[in-house]
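A single protein chain has been removed from this complex, and every other one stays in its place.
Per-chain numbering from 1; labels A and B assigned in written order.
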Amino acid sequence: MCLALPAEVVALDGDTATVNLDGVEAPVSLAFLEGVGVGDFVVVHVGYALSRVDPEIASEQIAAMKGDAAADVAAAYGES
Amino acid sequence: MKYVDEFRDPAAARALAARIADEVDPARRYAFMEFCGGHTHALCRFGLEDLLPPNIRMVHGPGCPVCVLPVGRLDLAVELVTSRPEVILATYGDMMRVPGSGGVSLLTAKSRGGDVRMIYSTAQAVELARDNPEREVVLFAIGFETTTPPTAAAVKAADAAGLKNFSVLCNHVLTPAAIDAIMTTGSAESRARLDGFVGPGHVSTIIGAEAYEDAARKWEKPIVISGFEPNDLLNAIHLLVRQTNAGEARVDNAFARAVRPGGNAAAQALCDEVFALRDAFEWRGLGTIPESALKLAPAYEGFDAELKFDLQYASRPDHKACACAEILRGEKTPVECAVFETACAPEHPLGSCMVSPEGACAAYYLYGRFRDAAPRLAAAE
Partner (left out) sequence: MTSDSNSGQRRLFAKKLDFKRGAIDLTHGAGGKASAQLFEELFRPAFDNASLNRGDDQARIDGAARMVVATDGHVVSPLFFPGGDIGALSVHGTINDVAMAGATPTQMTAGFILEEGFPLADLRRIVQSMAAAAAEAGVEIVAGDTKVVERGKGDGVFITTTGLGVIPDSVETPPGADRARAGDVILVSGTVGDHGVTILSAREALPMSVPFESDTAALHSLVADLLAAAPGVKVLRDPTRGGLATAVNEICRASGVGALLRETSIPIRKTVDAACELLGVDPLYLANEGKLIAVVEASAADAALAALRGHPLGREAAVIGEIVDDPDGFVQMETAFGGKRLVDWLTGDPLPRIC
């Protein structure tokens, strides 16, 4: 219901970041997130960053999906 | 696109689908509701239902803010912008084409001289107010918890800048209340038919995974929070099958890379400050639901367009033949509605499910109707 995408922070200017999504750059407000740095990926919705993508959890999920044992996928995803 | 493409990997999708097929009990049927319209859209756009075993049915839920906005609320915006020349109505593109009473949309209002501006971010609405001090800028705010904090941020920004010519026509609605409504309306039989929910991913970045604990316990249904990529969805369905088979009813956070257990505290605090709970709010297709929507808090009443312009809401019922309520509860499929594809189509929707591409009927119309349209239309002749 809410269109949002993970995009990489490439520049910071106070409360505003510039994010890059495959070559498309857009300004994003960081009003709801603290401690965001260049290189972080944030979930962007209507010009605001909603949350930071946790790179460790993401890579666990991706690794589990690439492995043969699909059972691991559920385990990696399911842990909250 | 990093963190997107990896979750669209077809090989992993097939592995997940195989896993689901292995674990489903062939002797039973499963019905899971994806609450969120974004999930509905992804299921249809990627053709994921073809990858699921035939005894799993996905029920398309009410989580599309455009769909559930009652016509009477849209009429308020149309009337405001056409009757008051000083008003600039700022709105997201999603709302532009939705027909209100008499088929009049904001696009129609614009063609009749109403000053409707499409925005992409609420910050643009505040800029409009700053740049047009002699005009009244009204933000037509819609959306679930994801879209609410940006509206709150706009109100705070307007307040800080002392902008008296900015206000919000607030239609923000709440997800947990809608899940409760799905479970409390309709027949006991239809409630029993639903085996679990795919929980919205982006809403949950704000409200957190813990926000669903009550619902899972109260309704004894598993809820699995999912991202929006195809493999996220397949994985969530897999986890729902597991819980269903084991007779469990837990909240699983399968979008943990972006969703924290407690959500986004800063955004929650901002919304708590700027908004207050409405006693009740009408949802198109679901009826009036108590404590299911927000209005401006007393401290920010000066930004409430309903008070500022003395707007009086009037409920406008949907067409009698419309089966949206049953479809949203999973009691009927879109093709079982008498007016689907005939009187009700995306270019002239009669009910909420046809209004936006995320609605259950529109998604089926646009992406899926080749599946059973031929036999059905032949039968109708």
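Observations
Here is the rule we use: a residue touches a chain if its C-beta (ideal position, glycine included) is under 8 Å from a C-beta of that chain, and two chains touch if they have at least 3 such contacts.
Please read these numbers as outputs of a predicted model, since none were measured by experiment.
Contact with the chain not shown here comes from a single listed residue; of B:Thr108, B:Ser190 or B:Thr333, that residue is B:Thr108.
The missing chain, though absent from the display, is touched by one residue of B:Thr147, B:Asn171 or B:Asn253; that residue is B:Thr147. Against the chain not displayed here, chain B makes contact via residues 1, 4, 8, 10, 13-14, 37-38, 44-51, 64-66, 92-94, 96-97, 107-108, 111, 118, 120-121, 124, 143, 147, 230, 341-343, 345-348, 356-358, 365-370, 373-374, 377, 380-381.
Listed here are the chain A residues that touch the chain not shown: 1-3, 5, 21-27, 44-47.
We take it that only the chains that are shown with their structure count from here on.
Our note on geometry: chain A versus chain B, Cα centroid distance of 22 Å, whole angstroms.
Put simply, chain B touches chain A in their complex at residues 1-4, 6-7, 9, 12, 15-16, 18-19, 36-38, 63-65, 92, 120-123, 143-144, 146-147, 149-150, 153, 200, 202-203, 205-206, 209, 228, 231, 235-236, 238-239, 242, 251-254, 256-261, 264, 266-267, 270, 358. Taken in their complex, chain A has these residues touching chain B: 1-6, 8, 21-22, 29, 31-34, 41, 43, 45-48, 50-54, 57-58, 61-62, 65-66, 68, 70-71, 73-74, 77-80.
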